[in-house]
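Mind having a look at this structure? Questions to follow.
Some chains have been omitted; the remaining ones sit where they do in the full complex.
Chain lettering (A and B) follows the sequence in which the chains are written, and residue indices restart at 1 in each chain.
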């Protein structure tokens, strides 16, 4: 009987750093297959999508989380365990099929000598420290999920919807280009990319697929409505197209992991 | 009536450089949606897949082509036009939805001073000159295909299966790493990557999606059967997983092109 419970226990997806844009779109996309947990500091950033997903027949839960705080993230994971695991004392721990770290320090573009050290620290806190804290919490649950996939036949696992556990980091142009006035944004983004690559190499042999996405362009969200507005739709990135690409990474076989992709709109100059 | 003919005219996919492995798998994958043309110097390299696809209800055609010869490639495209276009004098030219350049010079690993200039030239002829010749023939047909997709609503185009025309180049580890003894293989591969990037930048604004794939690992094909044979299946790349990744690139929206991906097996050291 308890074994029945075990098998019906469904792996979840966690999206850290949700707001209108990539976070919302990724939540919607992964909610088609998994219960999703949405993390953001401010509940107004995830609440509309939690409601939307639940209304549409999916399962979503939001947790107000300060991703740069180990304590806050730890508390969020206890709530996740309480909701999706088997409860206190249970062997039946939650497993995570997919996790997306989409949080980012503010975009900063400023002469270096006018930039406060604390502005740098903010970027580091969210883009790097937060990414580390989140990864340390979520990797054990991704590793657990991998235990549930017999690896002897990667193709048949895929066919049964049993995809390799996946951790995706959202990067930016500044992850690979450190332009003038951009150090406040580029330093953390370079560091996050290093984190992603290092984790990809360490955890792939253990069955976890870690990937980094270089989002190179303006995402089409309410906040960027006025930008490039005399340009056609292909001048901006569709948040839903990022989500689709992330899903594409998730469903890759263990015999063909992509560890880095770039994503840009057709009309981007690069 | 002629307009009916026009609308029923189906865009095709062309795979250049077919053999057991990536070429065969990509042909099968794209044959699920398009008539496919398979090019290889030696018909024995494509014939089994042409037959397999046609037997399975798809449509495939093979053309013996020396990809490093402008004349031979040009002749192949005339045959393609004859088969899939409207015939001589017709306005109804063939259009290409997807093209994959999968041909490659031989893998060469040899002390530099023992390498003949002609060995270098072979690699260049297939990996670079051939890629240029093929691209110059196929890009006009990809551009034509783009004319058939109203770009005003990228999302609805996708929904109707009208994907942006796509040109994919198959690269290798040696496209980004030039190790000792590898110059004969790496020089052409670096050059091909430059070609892909330059074309991506030139043709994206015209609606063509150009992408480069870094295949980083041993592909699981008959020729590599004995390699890594004491290792689990995840030590090699599945050719069908490369094919799936290529298809994933093809179906991307104009609001989210990926121009470079890496693909490696879970157990690869990198």
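Throughout what follows, a contact is a pair of C-beta atoms (placed from the backbone, for glycine too) under 8 Å apart; a residue touches a chain by one contact, two chains touch by 3 or more.
Just so it is clear, the structure is predicted and the values come from calculations on it, not from any experiment.
What's in place is 2 chains of the same protein, and the file's complete complex has 4 copies in all.
What we mean here is this: only the chains that are shown with their structure count from here on.
Its C-alpha atoms fitted onto chain B, chain A is found rotated by 180°, rounded in steps of 5.
Averaging Cα coordinates per chain places chain A and chain B 31 Å apart. For chain B in complex with chain A, the residues that touch the partner chain are 151-155, 164, 201, 204-205, 207, 209, 220, 232-234, 236-238, 240-242, 244-245, 248, 252-270.
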